[in-house]
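Missing here is one protein chain; the remaining ones are kept as they sit in the complex.
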């Protein structure tokens, strides 16, 4: 029984990792990364590592997406002002 | 005494934290004096510990002494090589801080001590890596020094090249570090331990009569990938010229002078304690892998060094070439090789740091480090020019430089056709530096033509608030002291013996070998110097004869500045490493 | 517990690592590349925790169970993973900061268009 | 796409994949019972009256690793401060206030204190139940940024005196180091947990110096994340390049 839940989580992690690499647009990738963070947290829980799961949740669900999205926003805003100036 | 070992890490970190906490209210001079004092204090501590390191010390951090041979704590080693590296790191940091004394560009407003604090953290990270006796702890400090180095490399955010070089550096090194961590996890799965000596013993007992299997090979490849990325062995080396050429000069002194060498040191330490036993990788396979990679590294580094016009990039490639020589020397696994490489590293650190310091003077005086653009313009910088020339002779291994002594001993230990690699690599890199000296400081020869695919060193921002009118004394004294130290390593009687004793005590089970100048080594050193001078003379007087031949163009194209290429090369490098070490695993 | 289950977690870790490397090498956007690096790193978490797992065991946290009443998994790898996660987050932040500066100085975040540092 | 790179990638990836898969087949089977270091760590943790073994490993047995870890965070924050500083050709433009739908605003302001308290709870219970300085610190710092999400950047800036957070970041690192040095001064060893009584098992004050180190890490992480995000937010929201440069 615990094997089944571990297998499901592992497959989800593998799927999310593939999706995160295949999504070439950083904003879309950030969305997938946040899902990856949540799925990793579940995997850590079923591997009986709640401490690691908590930190993965804390980092992966809000912090990393926020950093990436702020970066994306800055880069886009820059592109827009440059285009406007031209 | 051994309780003081972790202070080599704690002191610089504490200094950095205090500097940042008080940074807003501190005048610049106070911040610099603090940094100087902390760095110097750590250096003094390292020297004291080094003098006390016979027999080698060990310290269990947190007082977790082993019970029945088992401990749950972290082991820190205080033997000759570890403390020697820590001393070198600390002294070089001190030199870099002295060099940047008051000259470096104004720190960000309200953050006076930031640069100094980062340098101190860098020092702490490198010291921590040098004395780590626990594999995961080594990874942590590996990351600490890497992270600090990325930030320091990108310090000049106004420079397009600097931020690009720093990112490449960051991505490639982080990937290497993660590969290393995968290797550590594999080793932990096999042996259930993290202390290096315990892992080594665990591998031996797990292997029994069978010898190594695929798991040992994979962990070996992964851990060595991380370390060789740091050591910039071909084909993991691409990040190095990109990063070292663009980092601020004091940082370059540390990066080229000691951080890259720490990678080679890590290979030596990890192989010796983890993989050297019967359950690890057989010596013949390690020798095959390291000597092959080292020879290719030396050749590629030397060729690329010759064709650079960006002076700092040229120096960075010469670091690649010389680390290749270090890797060869370590790869043959003899006490003589270890001694020679230790001396070579000491001498090289002094010479290379001094050369970067001189290049920094050019950058701040003229706003350019381009050999072509500076042609004949630096004639009035007599002291810098002389030091640049002396540094070139040091690179060539002229007796009685420390580089010369180290190279002579290593050559003798390696023997055979590889001697040619040593002579050629040191001659070509030294020849390139002499060529720069002749063109830039003496204005000899015609102004060379521009090539198509290269990085120019023109239009660089100086690191000072403006172009310097006169060169501050610190910027002359520091390289002079460094060169004198490099000279002393090879010429102070008994110093070589001392280094050899410290190294052999740990490395080769107490088998002591004698280390001194031999006629053979001195002749080879003079030969490389003469060859270097001849190459430089040829380049200046007959530029067409030594211009880039057609076969060098593809080699230059490989250095594309594209991070994706470098990652692909990293994977290829790991595969090559595995293939080179494979026969022993199959045979066992 | 069948044989496939004996190696599946390790294989997933290897797969994730190589996938991340592929993304890194073929990336057309540096922000995306940093994300791929984070994917590579999650492989190390998976491998570490898989190595420390023990069948039928629970977390070595004794706030709600009696010590010794149930088998526990390896706490050391969890501590290592925790350290690793922190390292990953900080490295990601630092690299993103560098990407921002590249966007400013080069006007692009496409590695194919960065024309400095060649040869 | 560059053809050479794809070839290299194919060769290197295939080689490494083969090597790693072969290694996986040699690994001990997933879920094995043999974990010598882990078993010793559990015993050591119980001996020192620490209920959460992971906290014991992090803040006692391998506290030196954690020192490296918080130094990495400290260095990265310092690095981001340096890298994301205002360049010579940039200036700050105050952001326009954002228009946020009322339910969203209410939710953010309501959840903010809950998240803050949760963060503190996770830090405080670090040596008992899952959690600890790092996890709680990130939650507390993220909570503060609900102000940006629920209101606007100006509101966040008013409750965020950056200097204080920078100082507390470095002071927390100092505190961790001083606690470690106390061991050396007392004649035992760096980061030795022998100075304070171990207390009663499964209570907040158990574990000697572990709760103190845990608190220092919590403070460090919370301040570090705030400073880190502040610089990214400044870049994304406030700092603009001079036109025509």
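Here are some notes:
As written, the chains take the letters A, B, C and D, and residue 1 is the first residue of each chain.
Simple rule for what comes next: contacts are C-beta pairs under 8 Å (C-beta built on N, C-alpha and C of every residue); 3 or more make two chains touch, one makes a residue touch a chain.
By definition in this document, contacts and distances are computed from a predicted model.
Look at the chain that isn't drawn here: its UniProt entry, checked against "ABC transporter permease", "Heme exporter protein D", "glutamate synthase (NADPH)" or "MrpF/PhaF family protein", names it "MrpF/PhaF family protein". Taking every chain of the complex into account, the chain not shown here touches A, C, D.
When the full complex is taken into account, the listed residue touching the unshown chain is D:146, out of D:146, D:177, D:191 or D:219. Among D:29, D:104 or D:164, the one in contact with the hidden chain is D:104. Within the entire complex, the positions of chain C that touch the omitted partner chain are 58-59, 61, 63-65. Touching residues on chain D toward the chain that is not drawn are 93-101, 103-104, 107-108, 111, 114-115, 118, 122, 129-131, 135, 139, 142, 146, 148-150, 152-154, 237. Residues of chain A in contact with the chain left out of this view: 1-2, 4-5, 8-9, 12, 15-16, 19, 22-23, 27-28, 30-32, 34-35, 38-39, 41-42, 45-46, 48, 50, 53-54, 57-58, 61-62, 65-66, 69-70, 72-73.
By our rule, only the chains that are shown with their structure count from here on.
Centre-to-centre separation between chain C and chain D, using Cα means, comes to 16 Å.
Chain B and chain D have Cα centroids lying 31 Å from one another.
Across the assembly, chain C contributes residues 1, 5, 8-9, 17, 21-22, 25-27, 34, 43, 50-53, 55, 59, 61, 72-73, 76-80, 82-83, 85-87, 90-91, 93-94, 96, 98-101, 104 that each touch 2 or more other chains.
Residues of chain A found to touch two or more other chains are 50-51, 55, 59, 63, 67, 71, 74, 78.
Here, these are the chain pairs in contact: A-C, A-D, B-C, B-D, C-D. Per the touch definition, chain C reaches chain A in the complex via residues 1, 5, 8-9, 12, 15-16, 19-20, 22-23, 27-29, 31-32, 34-36, 38-39, 42-43, 45-46, 49-50, 52-53, 55-59, 61, 72-73, 77-79, 81-82, 85-86, 88-89, 92-93, 96, 99-100, 103-104, 107, 109. Touching chain B in their complex are the following residues of chain D: 2, 4-5, 8-9, 11-16, 19-20, 22-23, 25-28, 34-38, 40-41, 44, 57, 60-65, 67-69, 71-72, 74-76, 78-83, 85, 87-89, 163, 166-167, 169-171, 173-174, 177-178, 180-181, 183-184, 187-194.
Against chain D, the residues of chain A that register as touching in their complex are 50-51, 53-55, 57-59, 62-63, 66-67, 70-71, 73-74, 77-78, 81, 85.
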